[in-house]
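Every protein chain of the complex appears in place save one, which is left out.
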Amino acid sequence: MTAAALELNGLRKSFGKTEIIRGVDLSIAPGERHAIIGPNGAGKSTLFNLITGRFPTSGGKISLHGHDIVGKAPFEINRMGLSRSFQITNIFPKMSVFENVRCSLLWSKGYKYSFWTMVSKSQELTDAADAILEQINLTARRELPAGVLSYAEQRALEIGITMAGGADVIMLDEPTAGMSHSETDYIVDLIRKVTENKTLIMVEHDMGVVFGLADYISVLVYGEIIATGRPEEVRADPKVQEAYLGAALEEDH
Amino acid sequence: MEFFLVNLIDGLVYGLLLFMLSAGLTLIFSMMGVLNFAHASFYMLGAYFAYEISTYMGFWMGLLLAPVIVGIAGAGVERYGLRRVHQYGHVPELIFTFGLAFLIEEFVKFIWGNNLVPYREPAILDFALFSIGNNNIAAYKVFMIFVSISIFLSLLYILTRTRVGMVIQAALSYPRTVENLGHNVPMVFMGVFGVGTALAGLAGVIAGPQLSTFPGMAILLGSIVFVTIVIGGLGSLWGALVASLLIGWMTTFAASSSFQFADILLALGLEKPVEMSESALRDLWTLTLPQIGPILPYMLMVFILVVRPYGLFGKRDS
Partner (left out) sequence: MSDSTQNSTVRPTGVSFSMVLPWLIAGAFLLVMPFVFTSNSAITIMNQMAITIIFALSYNMLLGQAGMLSFGHAVYMGVGGFMCVHIMNYVEDYSIPLPLPLLPLFGGLFGLGLATIIGSFSTRRAGTVFAMISLGIGELIAACSIIIVAFFGGEEGISGDRTMSLPFFGNEFLQQIDVYYLISFWVMLSALLMYLFSRTPIGRMANAVRDNPERAEFLGYSARWVRYYSFCAAGFFAGIAGGLFAISYEFLTAENLGLLLSGEILLITFMGGVGFFFGPIIGAIVFTLLQTVLSLQTELWQLYVGGLFVATVMFFPGGLAGVLMMHVPAFRLGNAKMLIVPYIKTLIPAAIGILAASGFVEIMFYSRHAPVGEAEMVLFWTDIDTSSMIPWSVTIGLALICFWITKRNAPDLVETWHRANAIDGGDA
């Protein structure tokens, strides 16, 4: 049996005296598309920040493909095959769109800290970056500074940067936050396209997006996972209905 | 014992002087994230303004008015300079204050020339208050200690007992929250910047007669002040106090000691070379503690940064 793509055991996090994450257990199989939902303040983003090494944990275990990653720096976790996007767009605003994507390719293509190769000399690098631009539909914006793109385009670029490094575990933090309906549809298609055969973990508020994309859903309430399962199971779970989903589902139908 | 007491007092004077500068600097830094490179330049302006005023109205009016003028100038710099540069980020802000320091020094040279100006302590304080052994302690030194300590106490009172102080304290730890609570943060910034620079100006007013007033006085003290707040921990008032006193005493004691490094070398069993210029260690043989006194703060800083990167009392990452 292969190890889970990502496994959390009794994960905890406190800020001062307040415990935000109160013992989360979760196992996500390779190739699964897993959505984490929950009301505001449930600790979803904190959970992401713990997994990716942005915040230090207060207790518990995190393993990526069976390897312990607690206490590792973000760049080390990234090199082990986990990549994430951010809720607030986090790109390199002064660099061109192409440059943004190319930078995110460098490590995975084995360039490391080299100062003896020219990046523009590598046909492979340029082609790979252009292929990603094509995928995220930004070829026409190739030379523009990333900071001047529209919001939806920046979100698309953010996803492009996140998956460019070839990580097989992709974590997206509210990829459609603040988007219009048509923009959301565009991003959902994009996510489906670029995460094929990869493990996807996402935090999302838009239930349409969640039920459209996810194979499995976990519900996080006050730092604890109260339910995990197939979308229809979660939808039917009375605990979830009570805690959170009810209102949202009524709206949805 | 006499030697010790005299140095204790001298070090205290210097340390408290450093504190008046580093307190303002660290307050400004914690609130605005701006390290004011020109802070010591405001200290220099304080001394020069007080000198100019004292030639017309005497020392005491200078003591009263010069810090106010410096504070107004500082608030103006914040309002019309820093606030504009703020949009570009912290590094351009630091570059701006660096340019300002340069400009203020040139301005001072333009108005008052390159040489010392005859800024003196008032006649009423120009006597020896008491003596320890054969060493007279000037009344002015005691006056300096008195002023510095009362400034420290009133700062402590304002920060811990008043509403404004609460806002500032809160802004030190949770700058964003305070902004969201609807306090006029730009106004608070301007105020803190003004008060911080006024404090530096006051330090200049009282230090001018003691350490002499000349265009290089800002640079001379400026880097030490930065070192002080780095050692104390950026943004920590207590750290600034401890580091200031530490540096004050360290440099004072080092400057007046007669310790020679040759003693260590002899104790280690090395033989003093006959032909000194041939020895590779000749600098160590002739080195004395007073010589390295001025660089002790820098060495301490490097040491602290290696073992404790956030400084003695620092907590918050910049």
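In this document, chain identifiers A and B correspond to the written order of the chains, with residue numbering beginning at 1 in each.
Methods note: contacts are C-beta pairs under 8 Å (C-beta built on N, C-alpha and C of every residue); 3 or more make two chains touch, one makes a residue touch a chain.
Keep in mind the model is a prediction, meaning the values are calculated, not measured.
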Checklist entry - Thinking of the whole complex, not just what is shown, which of A:S58, A:N90, A:T139 or A:Q241 touches the missing chain? => result A:N90
Checklist entry - Which one, A:A3, A:V70, A:C103 or A:A152, makes contact with the chain that was left out? => result A:C103
Checklist entry - Which one touches the absent chain: A:G41, A:P56, A:P74 or A:G178? => result A:P74
Item to check | Residues from chain A at the interface with the omitted partner, ascending | outcome: 52, 54, 73-75, 78-79, 83-84, 86, 90-96, 98-99, 102-104, 106-108, 111-123, 126, 143, 145, 161, 165
Item to check | Residues from chain B at the interface with the omitted partner, ascending | outcome: 29, 33, 35, 81, 84-85, 88, 90-92, 94-96, 98-100, 102-103, 106-107, 109-111, 113, 219, 223, 226-227, 230, 234, 280, 282-283, 287, 291-292, 294-295, 298-299, 301-302, 305-306, 309, 317-318
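One rule holds in what follows: only the chains that are shown with their structure count from here on.
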Item to check | Distance from the mean Cα position of chain B to that of chain A, given in whole angstrom | outcome: 48
